[in-house]
Structure formats: structure tokens, C-alpha cells
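What you see is the complex with one protein chain gone and the rest in place.
Now for subunit A:
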Amino acid sequence: MSTLKPFLNEKVKVLTADGRLLLGVLEGFDRTTNLVLSSAKERIFSIDEPTKDISMGLCIVRGNEVVSISDYDEQVEDSTDYSKIFAEKLKDTRNSLID
């Protein structure tokens, strides 16, 4: 079984079921993938406005909601000017029959 142990105390990006991207340090997790993220922030993309970061502080994310967790290259991240990036909002996991 693969666990999240390699990600402990690392900076991670988390995708949630409602189409949110969270960044933070993974402080802890449990069997159901409930997560503890510290210094967490949500990154909101939009086509019309520059990318926004909203600070969320210390965060417990319910395991149900977690889609994926990954680490990232800090250098690439720091050198990216997100205020110049415009992108479509991330989709949530709810698929409807109509587009």
C-alpha cells in the first residue's frame, strides 16, 4: 500500500473534489487521507483576472475531498509570476450529463 509518508513535512499541492488547488506543508495524514496542511493557501485561477492566492492558515482537509497530492519544484514555483497567469477555473469532480 502506498502511503503519504514521503510527503510529510514537504511542500505539496493538493487538488480537491470541488476543483480547488491548495498549497501547503503536509503536517500529517491518516488512513482516510484526512490531511493537515500548514501555511496553506488556495490558488484561484480565472480567465479574466490574474491568479489569486488566498491564505488559509492551518487546515484540516477531509479525506473524501482529496483528489491528488503532489510535491513540486520550488525553484520553478518561485520563479513563476502567477499574477501574469490567466487560466480557466479548475473543474470539480461532479460530472453532469450536459456540458
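Operating definition for what follows: a residue touches a chain if its C-beta (ideal position, glycine included) is under 8 Å from a C-beta of that chain, and two chains touch if they have at least 3 such contacts; residues count from 1.
Methods note: contacts and distances are computed from a predicted model.
One chain of the complex is hidden; its UniProt record names it "LSM complex subunit LSM4", one of "Protein TRANSPORT INHIBITOR RESPONSE 1", "LSM complex subunit LSM4", "AP-3 complex subunit delta" or "Piwi-like protein 1".
Across the entire complex, the residue among A:Thr3, A:Asn64 or A:Ser83 in touch with the chain not shown is A:Asn64.
Of the options A:Leu15, A:Val36 or A:Val67, the residue whose C-beta touches the omitted chain is A:Val36. For subunit A, the residues touching the chain absent from view are 8, 16, 18, 27-30, 34-36, 38-40, 56-62, 64-65.
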